[in-house]
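Each remark here refers to the structure printed beneath this line.
Note that one protein chain is taken out, while the other chains of the complex remain in position.
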Amino acid sequence: MKTLLSVKNLTLSTTLDEKLLVDDVNFEILEGESVGIVGESGSGKTLTALSILGLLPKGVSQNSGAVTFQGRLISQADKAALQEVRGNRISMIYQDPMTSLNPMMKIGKQIQEAARAHGANDDESVVLKALADVGIPSPETCFSSYPHEFSGGMRQRAMIAMSLLLQPNLLIADEPTTALDVTIQRQILNLVNEQRQRNSMSLLWISHDLSVVAELVDKVIVMYAGRVAEVGTVKEIFERPKHPYTAGLIGSLVKRKHQEKMISIPGNPPKPWTVSTQCGFADRCVNVTQKCRDSKPELVQEGDRAYACFHPMNEALL
Amino acid sequence: MLRVASSRLRSKLISVCTTLFGISIFVFVVLRVIPGDAITSSFGQDTSNLTPQTIKALKSYYGIDKPLLLQYFNWLKGFLTGNLGFAFHTGTPVTTLTASSFPVTLELALFASIIGVTLGTLMGIYSASQPGGRRDFFGQIFGLFALAVPSFVLSTLIVAVSANKFRYFPNGFEYAKPWQNLSLNLQQMMYPSIVLGIAVAAPVMRTARSSFIETQEKDFVRTAIGKGVDERRVRFVHVLRNSLNPIVTMTGIQFGYLLGGAVIVEQIFSLPGMGRQILDGIMKREYATVQSSVMIVAISFVFINLLTDLIYRKVDPRIRQNED
Partner (left out) sequence: MKIKRESKAWYYYYFRSLNGIVGFAILALLFIGALVALFHATPFDPVAQDINVMLKPPSIHHIFGTDQFGRDIFSRVLDGVRRSLAVSLLSVAIASIVGSTLGVVGGYFGTFLDTMVTRMSDVFFAFPAILMALAIVSSLGHSWLDTAIAIGIVYTPIFVRVSRGPVLSLKETDYVKSGRVLGFSTPRIMAKHLLPNVMPIVLVQIALSLSWAILTESGLSFLGLGTQAPDASLGLMVSEAQSLAAFAWWTLAGPSLALIFAVVSLNLVGDGLRDSLDPTRRSI
């Protein structure tokens, strides 16, 4: 399968005082593949996702790194190319549908705008069909309504409709279900899965919840303190986690037969810039040695697997 | 719902009326504190030559012989029934005076506000497009000087340059009413509107800039960019529409201010507006003129506040919904 998106050496820091936020992140997404990025808040997962489309907030800048899509480099330098890709070949949905939609514009108009921005068919009928496709009960009403007149779940559906309108090759989803009720979460998850399969679209799903990601994606990228900690298929990650952090995450999810109680990882994740010369997980790691504090572990590739650790876990957990 | 809306309206009306009432009393008191009265201001030195009978007659004619409280209530009664009193010296009803001077000020305030809000908003957008950057620097410099150059300095400058270099000074002619001579009227309004427009642009720009910067960081702007909408449309459709609220408020405030506060400019450009009317009234101790004119200005100000409120409701669908 061909590579659809490739992110190489992505490094982000704060604009003003150059504090490191994301450190040398590398990953690939193949055509039709669905990938999940999992990490706690502050791990840099959202910023990584935003940098793909050049949507970094004001205080964050990209120090280095290259994002390649369909073989072409996309970056802030080539505004025209970037604009062509946005909403068209790569679409993104966000965590809070209330703030992510223009409160003073009717939903229908906002969706039409997505089509119009790329010279596609912006007929009302097209939009209505898109709204119906995502399971909105009365598309006409939704079309002429404002975002605040709808519930969170409906808004998220509308955003999904908007992002899928032009049948992008890749959908980036930044924790779109975190702000929703559990029941609605499930509906949205199913919806995205359905859409993905229908259009054989690639998916990049960002979440802090490993269990949610697990049922949605093929490949998991675990991020910690601004760096990639581990990469692998869902099965591999769950059965044979290499990075102690991943092991801890899984341990906290499931109570294994031989455990007495759920494991939680003591302590808090550090700010990326405070651990730029060492392993970020050192202070909370069961396998930690002096080496972990003196130098930074590089990402080791083993076929499709990768992990950045000097002392990876060796026993299988299952 | 209707009950809630009207009770809010009621309390607003009450507070508005109290304020207006307070203004009328304040003006009344200030005027009476002024030493001298209509008589001394018209006769000046010669007042001492007047016989006591003449003075008594004049006082009775001017209506200033009655006790203060009575004077106030007489005026108030008259005002509320549409009688704004009389200018002592000319005998002209204040209503007539105001009917000719208010439109002048209104026209000036309107032009100045339009120029000011357009200039201020555009400069605000320009500045906000690169916060802290080069555009912002130049934008802020503009804002600073628009604020710092006094209107009378700018006016004098414009008049001097225009008269000297171009031999063009339309305000040297008698004021032309719009329906009499539209061309001359617009020419006469041009310079004063520009001067006041720049003065209005300064606070509007500051408001617009900060409103823009705040809106630009909002999530929905990110969504629009992420959809592939071009920068210009993002700026003028998404950001602008959602930044209007404070800009509308500020424009309303500036407009109201111009109704009474354009005195100096009206004086320089010989525009017979409300500012001049009030100034003359103060100088000549024309109590009724000042009292009533100030009240008209204050009432207009209130009216503009209400108008601004209405504009909000039209512009922001969220407020509209809460009212229904």
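Labels A and B are assigned to the chains in the order they are written; within every chain, residues are numbered from 1.
Here is the rule we use: contacts are C-beta pairs under 8 Å (C-beta built on N, C-alpha and C of every residue); 3 or more make two chains touch, one makes a residue touch a chain.
Bear in mind that the values here come from a model prediction, so they are computed numbers and not experimental data.
Visitor: As a test of the contact rule: which chains in view would the missing one touch?
Guide: B
Visitor: Using the touch definition up top, pick the residue from B:Y72, B:F102, B:Y175 or B:Y257 that touches the left-out chain.
Guide: From the options B:Y72, B:F102, B:Y175 or B:Y257, the contact with the absent chain belongs to B:Y257.
Visitor: For the full complex, which residue in B:L9, B:V30, B:A99 or B:L182 touches the chain that was left out?
Guide: With B:L9, B:V30, B:A99 or B:L182 as choices, the missing chain is touched by B:V30.
Visitor: Would you mind spotting which of B:L84, B:I194, B:V234 or B:I278 touches the chain that isn't drawn?
Guide: B:I278
Visitor: For chain B, enumerate the residues touching the unshown chain of the complex.
Guide: Given the touch definition above, chain B has residues 18-19, 22-23, 26-27, 30-31, 33-35, 144-145, 147-153, 156-157, 159-161, 163-164, 257, 260-261, 263-264, 267-268, 275, 278-279, 282-283, 290, 294, 298, 301-302 touching the missing chain.
Following the convention adopted for this analysis, only the chains that are shown with their structure count from here on.
Visitor: Where the CA atoms of chain A average out and where those of chain B average out, how many Å apart are those spots?
Guide: Roughly 54 Å, centre to centre.
Visitor: What part of chain A is in contact with chain B in the complex they form?
Guide: On the chain A side, the touching residues are 53, 55, 57-58, 83-88, 91-92, 94, 96, 99-105, 113-114, 117-118, 146, 148-149, 159, 162.
Visitor: Which of the residues in chain B end up touching chain A in this complex?
Guide: 131, 217-220, 222-230, 233, 237-238, 241-242, 315-318, 321
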